[in-house]
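Every protein chain but one is kept in place in this view of the complex.
Labels run A and B following the written order; every chain starts at residue 1.
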Amino acid sequence: MLEADFKYIIDTFFALFSMVLIIFMVPGFAMLEAGLVRTKNVSSVLTINVMIYAVASLAFLLIGYTLAFGSWENSNMSIWAAFLFQMAFVGKTINIMSGGVSERVRIIPLAIFAVIMGGFIYPSMVNISWGADILKDTLFDITMHDLAGSTVIHSTGGWALLAAILIIGSRKGRYVQGGIRVIPASNIPLVVLGAFLLWIGWFGFNGGSVGSISSVENANAVAKTIMNTNTAGLAGAIIAGILMYIRYKLFDITMILNGALGGLVAITAGPDLFNMYVPILVGAIGGALVVFAVPVFDKFKLDDPVGALSVHLVNGIWGTLAVGIFVPEISFMAQLKGVAIVALFAFSVSFVILYLINKFVPFRATDDEQQEGMDVNECGVEAYPEFKRAM
Amino acid sequence: MLEADFKYIIDTFFALFSMVLIIFMVPGFAMLEAGLVRTKNVSSVLTINVMIYAVASLAFLLIGYTLAFGSWENSNMSIWAAFLFQMAFVGKTINIMSGGVSERVRIIPLAIFAVIMGGFIYPSMVNISWGADILKDTLFDITMHDLAGSTVIHSTGGWALLAAILIIGSRKGRYVQGGIRVIPASNIPLVVLGAFLLWIGWFGFNGGSVGSISSVENANAVAKTIMNTNTAGLAGAIIAGILMYIRYKLFDITMILNGALGGLVAITAGPDLFNMYVPILVGAIGGALVVFAVPVFDKFKLDDPVGALSVHLVNGIWGTLAVGIFVPEISFMAQLKGVAIVALFAFSVSFVILYLINKFVPFRATDDEQQEGMDVNECGVEAYPEFKRAM
Partner (left out) sequence: MLEADFKYIIDTFFALFSMVLIIFMVPGFAMLEAGLVRTKNVSSVLTINVMIYAVASLAFLLIGYTLAFGSWENSNMSIWAAFLFQMAFVGKTINIMSGGVSERVRIIPLAIFAVIMGGFIYPSMVNISWGADILKDTLFDITMHDLAGSTVIHSTGGWALLAAILIIGSRKGRYVQGGIRVIPASNIPLVVLGAFLLWIGWFGFNGGSVGSISSVENANAVAKTIMNTNTAGLAGAIIAGILMYIRYKLFDITMILNGALGGLVAITAGPDLFNMYVPILVGAIGGALVVFAVPVFDKFKLDDPVGALSVHLVNGIWGTLAVGIFVPEISFMAQLKGVAIVALFAFSVSFVILYLINKFVPFRATDDEQQEGMDVNECGVEAYPEFKRAM
């Protein structure tokens, strides 16, 4: 057998393996968000998650992939496997955004945005960062190291979310008389399940982003990437737990999990480059940033029921810069420039698109609809019709 | 290393990978059905799902595999991996059937049927379709293309379900005074989780059915199969969502998921043969068929709480015929003949076996037992004992 054939087969298999892990993030986001919102909005949140995967993936198949990579060709593995791996990423940017506007967002305008994000905006980000690179050798050429998308995925989703919150506003009743009403998560086991499906998906996300496992060098790079990814998640969880205990003498599991996710987002830019100890630091800072950022966003009345701004936007930026800080060969300025260009592009384009959609098909449910719950108004299906509500 | 050894190793690994994905369908079916039935029947449905996997798999190990394939030999991969991959399929036919008679079926007669299905009926279907082929060169020789079982698995399960519904009857209180009482799903997050575990399992189901990944050609076939499988699921979900919105101005998430599953069933016969766009059509028609078939079965008072007839029977047939329609090299008549022979065999044998079991160990719980719930009467374990019921 030719060595090239061997590599082709193994790398195709590995891309499929990675893709399957990432697809576990679809129920992962769905369970996480369904657990974090109130029972009256659970069916709506779940419908949105299913819809995003369906609509954005199909838009990427029909338009986005070509836009990002220029052509349907790939010499080191089956093109179909290469496509599937890339497709598995698409919905994530929209999941990040939709989760943060839960409990007041309507399904139809979100579906329209998912088409545009999956077909155009996200592929454009990929084009200039990882793909065909239409900005090459221009002033805006992005040369940062962002292995699996601290910036390209997580910050992009985070900036879109920030734009969405500015346009859609906060949930009715969240900010009252200068205070903040605490709205507890409705189903903690789902939150934990969702977080771990995301965590496992991350192994495929980051490990698969190495792009090949078919040489000794690449096999080491993949394994090290997965190990470092996991380590940052561990550190993020631990630091969030410690900080919660110091502050409240209580272990808030939702914050611990968001700390873990923050660590995972932060490591995503450079898990292939760090030695085995640096991810502890990157992840711990990531977890701490989540704990400190959540109340800050609330102070600015940026209402984000799942903490997505803190997890994805803040740590997407932190993780990308961390590569410039901890890896001598990487230019900090190149990382900063990449963060800034993506920020500019992702925020402004998202804002304009969301603003335009909102003009014709408003995103925000009325106060009465929010009061009654999105499930009844948008889905006609209650999540738990037989369970009596205590509140 | 010999090329043959390389292929043996890779294909063994790939079969194990595929098998693991399919095993995720065991909790997949369990969660889907547990979410769709009423809380008083959840433990019973879960017990049935666990029991089916245990009983049918062991019957297949002791009897079925030999019946289907003639011998425990396999030259292109480890026989143990080949067995595990085949074994992972067995329970599915019974899951399809058991789900459709939920909320009134008893566990013991179902366990007896699972032994017979796993040990004899399903292996016979495999024998004549994919296996040792005892009908070869007879009038009943099946030559259809059915890669992963639109007919062999899904229609077979669907025909068994139709026989079971005719024998067992509808749930008490479902059809009253000429009307249909709506019985809502009790736990929507479980429905979503279950549907996505099934979706992910499908990648192993269909991808693994290519049988080998150890050549460039096969690696392409596997990747294309998984891509087309996914595409049909996407299209099925989208079309079901659109149709529900047109009809009711609401997005019924259970119907959207059944639309996705319908698309996945439909693509299962030919995902290796279609180009990348045809699955959009096959899946969309599959999703639409579910939406239209559900009320039709109800009109005939065929009470099927999870929509399994619409998802598996209707789309198993549609998907098999679709290969004959969209792939020039495949004979439509061969596909139709395969569908018809399996229909005849699966329905009549299932009916006779179910009828005989029912004579000695009745399938149907009494009206009082149904009223009280299957959990108390069959399991002695309530699913959610601490949650106060609203209904």
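The working rule: a residue touches a chain if its C-beta (ideal position, glycine included) is under 8 Å from a C-beta of that chain, and two chains touch if they have at least 3 such contacts.
If you're wondering where the values come from, they're calculated on a predicted model, not measured in any experiment.
Enquirer: Kindly state which of the options A:I112, A:V222, A:A266 or A:V294 is in contact with the chain not pictured.
Expert: Only one of A:I112, A:V222, A:A266 or A:V294 touches the chain omitted from view, namely A:V222.
Enquirer: Return the single residue from A:A68, A:M97, A:A164 or A:I256 that touches the missing chain.
Expert: Reading the full complex, the residue touching the unseen chain is A:I256.
Enquirer: Out of A:R38, A:H145, A:R174 or A:R364, point to the residue that touches the absent chain in the complete complex.
Expert: Once the missing chain is taken into account, the touching residue is A:R38.
Enquirer: Using the document's contact rule, name the residues of subunit B that touch the chain not shown here.
Expert: Touching the chain left out of view, subunit B contributes residues 1, 5-6, 8-10, 12-13, 15-17, 19-20, 23-24, 26-27, 30-31, 34-35, 42-43, 46-47, 49-51, 53-55, 57-58, 61, 77-81, 83-84, 87, 107-108, 187, 190, 193, 378-389.
Enquirer: Over the whole complex, note the residues of subunit A touching the chain we left out.
Expert: Contacting residues on subunit A, toward the hidden partner: 3, 6, 10, 13-14, 17, 21, 38-39, 184-189, 192-193, 196-197, 199-200, 203, 207, 213-216, 219-220, 222-224, 226-227, 230-231, 233-235, 237-238, 241, 245, 248, 250-254, 256-257, 260, 276, 280, 384, 387-391.
Keep in mind that, in the parts below, only the chains that are shown with their structure count from here on.
Enquirer: For subunit A versus subunit B, what separation do you get between their C-alpha means, in angstrom?
Expert: 33
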